[in-house]
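Partial complex: the chains shown occupy the same locations as in the complete assembly.
Chain IDs A, B, C and D follow the sequence of writing; residue 1 opens each chain.
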Amino acid sequence: MNGELKQILENVKNGTISVKDAILKIKKKPFEDIDFAKIDFHRKFRKGTNEVIYGEGKTAEQIIAIIKTMKSNGQDNILITRLQKEKKDIVSKKFRIKYFKDAKIGIIGKISKSNGIGKIVVATGGTSDIPVAEEAAITAEFFGNEVVRLYDVGVAGLHRLLANIDDIMSASVIITIAGMEGALASVIGGLADCPVIAVPTSVGYGASFQGLSALLSMLNSCAAGVSVVNIDNGFGAGYLANMINHMEIKK
Amino acid sequence: MNGELKQILENVKNGTISVKDAILKIKKKPFEDIDFAKIDFHRKFRKGTNEVIYGEGKTAEQIIAIIKTMKSNGQDNILITRLQKEKKDIVSKKFRIKYFKDAKIGIIGKISKSNGIGKIVVATGGTSDIPVAEEAAITAEFFGNEVVRLYDVGVAGLHRLLANIDDIMSASVIITIAGMEGALASVIGGLADCPVIAVPTSVGYGASFQGLSALLSMLNSCAAGVSVVNIDNGFGAGYLANMINHMEIKK
Amino acid sequence: MNGELKQILENVKNGTISVKDAILKIKKKPFEDIDFAKIDFHRKFRKGTNEVIYGEGKTAEQIIAIIKTMKSNGQDNILITRLQKEKKDIVSKKFRIKYFKDAKIGIIGKISKSNGIGKIVVATGGTSDIPVAEEAAITAEFFGNEVVRLYDVGVAGLHRLLANIDDIMSASVIITIAGMEGALASVIGGLADCPVIAVPTSVGYGASFQGLSALLSMLNSCAAGVSVVNIDNGFGAGYLANMINHMEIKK
Amino acid sequence: MNGELKQILENVKNGTISVKDAILKIKKKPFEDIDFAKIDFHRKFRKGTNEVIYGEGKTAEQIIAIIKTMKSNGQDNILITRLQKEKKDIVSKKFRIKYFKDAKIGIIGKISKSNGIGKIVVATGGTSDIPVAEEAAITAEFFGNEVVRLYDVGVAGLHRLLANIDDIMSASVIITIAGMEGALASVIGGLADCPVIAVPTSVGYGASFQGLSALLSMLNSCAAGVSVVNIDNGFGAGYLANMINHMEIKK
C-alpha cells in the first residue's frame, strides 16, 4: 500500500489532484486492498448453472426480464419460488416452464441429476404443512438430491412417525416442517443422527400466533443437531439441505 | 369429594349423630377473621376436607397463625406449598411437619389413603423439571392418589419414554411437565387415552423466555385431551388431577 | 435382545448381510423392543366408533374421501369440525349430514346416548362467544354427554351468573368460554367443586390482542381445578370434558 | 400581535436589533401570546398545601433538601412515596415523619380531615396485593378521604366479596387492586355504580408476566365505568380517587 499512498501524496504536493480527491482515495484504501475479484470469481462457480429467482413481489414482466438476462448469460436451469399461478401463466407464454402448484415453484430447464451424499427426508406434522414442504422438496430436487417425503407424521400420532423409522435413521439430512406446537423437530432430532433443519409454519390458530409457537419450540429443541430457518421458509431449508448433502464433493 | 359432608348427613339420617352435633361440625364460624387473610371454612365442604396454604409471600408467623386457626376448626391435614426451608424450620418448632425438599411442600397431619379411580402418572422432560413435578406428585398423594413418577423422559430420547408405555397406557390422569420446547405433552397426549394436564416450566434459557415457549407449545398441542395450567404450577396440576381421579365418587 | 443381536453379528461374520444393513438393524433396536401392537390395539378401543374430522383446510372432496374410508371401516358416527357451510353443501350431496350452523359442525350418523357421570355445563361470558361454546357443546353431546348451556353470564353482570348457581354447583365438568378479560373462569372455578376447562376466545378488540388477554387471565386463575386449552378451541374443551365425564366407566 | 411585530421590524430597519435576534423573537411569538401566568396561578391553587415527593431513585439527602424548600414555601404537609425504610431513618433525624411500612409512605405534617363526597373503597384480590393497596389508601387519606379497606376478596372466593356488598354499593369511588388474572375489576365494576379505578399488580408468577396479565385483563373489562393505571401504581389510583371524590367541591 505504501507505494500507492506515496503517489497520492506526491500528487497532492505537486497539485495534480485536489486535497478533497485525495481524502476520498485514502478513505477507500482498506477496501481496495481486498481482492473482490476473488469474491465474484468464487460466486460464479458456487452458484453454478442453477439459478434462483425469488418471485414474491415481482411482476411477471420483471420475472421474464430476469430470465432473459440469465439465459443470455448461459444459465439455463432456473428455479422460481413463490410464483403465483397468474404470473406463471404469463411467464409460460415466453418460456417453457414446469409448474409445481403446491410448492408455488416454477422450473425452467432441467432438474439436476441426484448426486448427493444420501437421501434428504422431508417430514411434516400435518397435511396443512405440505405447501411449505413441497417448496423445500422441489428446491432440493432441483439442485440434485433424492428426496423422501414423509407427510402428516405429527407427534400426536407417534406410530405413524415410527412406522417410517428406517427412512429417518438412514437419511443424510432431514427437514422437519410443522406448525402449532412444532414438536416434530425435537422428536426426529432425537431419533436421527444427521443434521435436522426445522421449518416452523404459520399453520394453526389462536396461541400459535402465526408460527411463533412452533418457532420458539424448535429453537428450544433439546435434541442436538437441530437448527431452524424462518417461518414458512421451505426454500431456505431445501437449499441448506442441498448444501449439506453435497459436502463431500467440495473438498 | 363431598365425602365428609355426605358422611355427616348419612350419620344424621341413620341417627349416629344428633342434629345439634352435625350443625356444630358443619358451621364452626365460616368467616374466621384474622388480620392478614380471611380463611374460608365453608370452603371445606365445597372443596373437600384437606386444606391447603399457599406459602409464597407469607411469613412463618403468618403461616403458624393460619395453621392454629385451621386446627382449632378441626382441620388436621394441611398441605403448605412453596414453603422455603427457613420458614419450615420455624414452623416445625410449633407443629410436627413432614417436609419434601424438592417439592418445597410441608405436610401437617396425614396423607390420605389412595382411593382414586386409577393411577396418576407424573412425567417430566428433564431432570431440571423435577421440583415442579414433585409439587404436583406430593399434592396428588396428599389428596389420596397413587402416583407413578416418570422423570427425564423427554422427547429427544423417545425410546426412554416408550419404555414406559405400559404406565402411560394404563394411567387415569397424566401430568406432563416440561420446559424448553414442551413437546412432551403432545407426544404423551397422542399415546394416552386419558386426560393429560400439561405444566410448562421456566426451565431453559434464551428463546425459552422463562417458560413462554413451552406454554405456547402445550397450548397448541394437536393431541385431544390436553389442557394447560400456569408455568411452574405443579400444585394446580396435582389438584386438578386429583379431582379427575376421584370423579366416580361424586355421583 | 441378546439372541437377536448375536444373530445379526453372526450374519455379518458369515457375510449374509452387509455391514451397512447391520448398522441400521442395530440402530433401530431400542424401538423394536417396544410393543407397538399395544399402541394400535389400544387406539382401536379408545377411539371406538365415534370419529372426528378436523375440517379446517380440507376441501369438500378430501372430506368426502375420508368419510368413505371411515365408513368402509365400520365407523358410522362422524363429527366434522370447522366445516364451512359451502363445504357442507357439497358433502351433503353424498352423505346425510346434520349441520350445526353456529358450531360449524356437521355430524354423520348418530349422536351417542348420554351416559356420563353427570352434566357438563357450558358457560359463556357474552353472546359473541356462542360459536365457540356450541363447538364445545355439540362435541360433548356427540360423545354422549348431557350438556347444560349457560350463555351470556359474564362477570360484569354477576347476578345473571349467580341465578344459575344450582347448575354450576351440581355440574360434573364445566367449560367456561370468554374473550376480553376472561374472568369467568376464575369466578366459576371458585364456585364449583368440579374440573373447570377454560377456553379463551378471540372475541374483543384493542388490548384483547386476539384472545391473548383472556388466555393469560385464565392461565393465572387463582381458583384450583382450572385448566386452559387454545384460543377458540371449543372442540378440545368438549372432547376433554367428555373424557372427564366418562372417567368412572374406565376402570 | 401586530403592534409588537411592527416594533420588531422597525427595530430591524433602524438597526436596533440584529436580524438573528429578530428571527428568534418572531419564532417564539405563538407561545408568547398564551397567558402562562394563568397556568402557574392555577397550579398554585390546585396543588394546595399538600405536596407529594416521589421517593424512588432519590437519596435521603435529596429528599431532605426538597422538604426544606417546600417547608420554607409554607407547605407543611408532605407525602413521600416509595420511601425505603433506610432512607426514612435518615430523613426522620431532620423531620418528624410518620411512616407506613406496608405502603412505604412517609408523611410529614398532617393528614387532611376527611371531606369528600363519600367513601373510597380499596379492595384487593389477595394478601400479596396489600402493599400497593396501602399506598393507594394512605394517599387517599392524606388528601382528605375516608377509606374502607376490603382486602383478600378475590373472585375465586366470591362469597367473601359479596359479604361486603354494602360497602361496594355505597362507595363513592372504588380502587380494585389485583395481580394474576385481575378479574376483580370486572366483577366489582359490574356490581358498583361508581367510578372504578383498577390497579394491576406485579404479584404472581409464570404467565402473569410481571403484571401484564392483570393489566390486559383490566383494560378489557366488560364493565362500564372502569379505568386502569400503571402496574403497581397505588399512588396514582389514590390520587385520582381523591380527585373524583372531591368533584362536588369544585364548582
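The rule is short, and it goes like this: contacts are C-beta pairs under 8 Å (C-beta built on N, C-alpha and C of every residue); 3 or more make two chains touch, one makes a residue touch a chain.
All values reported here derive from a predicted model rather than from experimental measurement.
Here 4 copies sit in place, and the number of copies making up the whole complex of this structure is 8.
Definition applied: only the chains that are shown with their structure count from here on.
Where touching is counted per the definition, the chains common to chain A and chain C are B.
In terms of the distance between Cα centroids, chain A is separated most widely from D.
Both copies, chain C and chain D, contribute mostly matching positions to the interface they share, with over half of the numbers common to the two. The distance from the centre of chain A to the centre of chain D, each centre being the mean of the chain's C-alpha atoms, comes to 56 Å.
Centre-to-centre separation between chain C and chain D, using Cα means, comes to 48 Å.
In whole angstrom, the spacing between the mean C-alpha positions of chain B and chain D is 41. Residues of chain A in contact with two or more other chains: 158, 206-208.
Contacts between chains form some other arrangement here, matching none of path, ring, star or all-to-all. Of all possible chain pairs, the ones that touch are A-B, A-C, B-C, B-D, C-D.
Put simply, chain A touches chain C in their complex at residues 127-128, 158-159, 162, 165-166, 169-170, 193, 203, 205-208.
Touching chain A in their complex are the following residues of chain C: 24, 27-28, 31, 36, 39-40, 43, 56-58, 200, 202, 211-212, 215, 230-233. In the complex of the two chains, the chain B residues touching chain C come out as 1-2, 46-48, 52, 117-118, 158-159, 162-163, 165-166, 169, 172, 191, 193-195, 197, 215, 219-221, 224-231, 235-237, 239-240, 243-245, 247-248, 250-251.
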